[in-house]
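Of the protein chains in this complex, all but one are displayed in their positions.
Now for chain A:
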Amino acid sequence: MTHSNDPRGASRRDFFKISASAAAVAPVVASTALHAQPEQKPDPFAPVEVDLVVNGQRRRMALDARTTLLDALRRHAGLTGAKKGCDHGQCGACTVHVGGKRTLSCLTLAVMVREPVTTIEGLAATDGALHPMQQAFIDHDAFQCGYCTPGQIMSAVACVKEGHAGSADEIREYMSGNLCRCAAYPHIVTAIQQAKTQMEG
């Protein structure tokens, strides 16, 4: 999505360069407006402090307040597993867990996140053994192009943990927020049913 209305007329690429350099010179900046001097107009471009725990690792960054959790993960933490599909909360490709709950990272501001984040990169065991849901997706060929898969898997793990994987119909209902344009849906349902047995066994 281009930002032709960017008040500074900067391209998106320039914008990220600017925020990256701002982040470099000001590694930690206190939350802006409440602490600003009353006579000073607060600067909406001033970086804000983002303090995340992602997959057990603390990551502190100074970012533009507009940065979504998805962009913070992908562009600033180097975790590109969560995918940007629609960027409007309609496709589910960006699904991660925040405080253990499945959440759309594209509709979450990074600065608002106060609970630990788990992404697809944090799902496997520390020895590299895949999570039963990851293995089940491989076993059942539950994807074609793979772009929606990280979101599908994060959503599927939550679906089982929430207790909403009791039947194929229930899985379809509670996985409806994750779209797959390759239409791998039947195999996704089968994979979730297999993983559920292992996760609960």
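Just so we're on the same page, a residue touches a chain if its C-beta (ideal position, glycine included) is under 8 Å from a C-beta of that chain, and two chains touch if they have at least 3 such contacts; residues count from 1.
We adopt the following convention: contacts and distances are computed from a predicted model.
Engineer: Considering the UniProt annotation of the chain absent from this complex, which name among "Na(+)/H(+) antiporter subunit B", "FAD-binding molybdopterin dehydrogenase", "Electron transfer flavoprotein subunit alpha/FixB family protein" or "ABC-type sugar transport system ATPase subunit" applies?
Structural biologist: "FAD-binding molybdopterin dehydrogenase"
Engineer: Tell me which residue among A:L104, A:L123, A:A142 or A:A184 touches the hidden chain in the full complex.
Structural biologist: Of the candidates A:L104, A:L123, A:A142 or A:A184, A:L104 is in touch with the missing chain.
Engineer: Can you list where chain A touches the absent chain?
Structural biologist: For chain A, the residues touching the absent chain are 1, 3, 5, 7, 31-34, 42, 44-45, 48, 64-66, 68, 87-89, 92, 95, 101-104, 107-109, 111-112, 114, 155, 158-159, 162, 164, 172-178.
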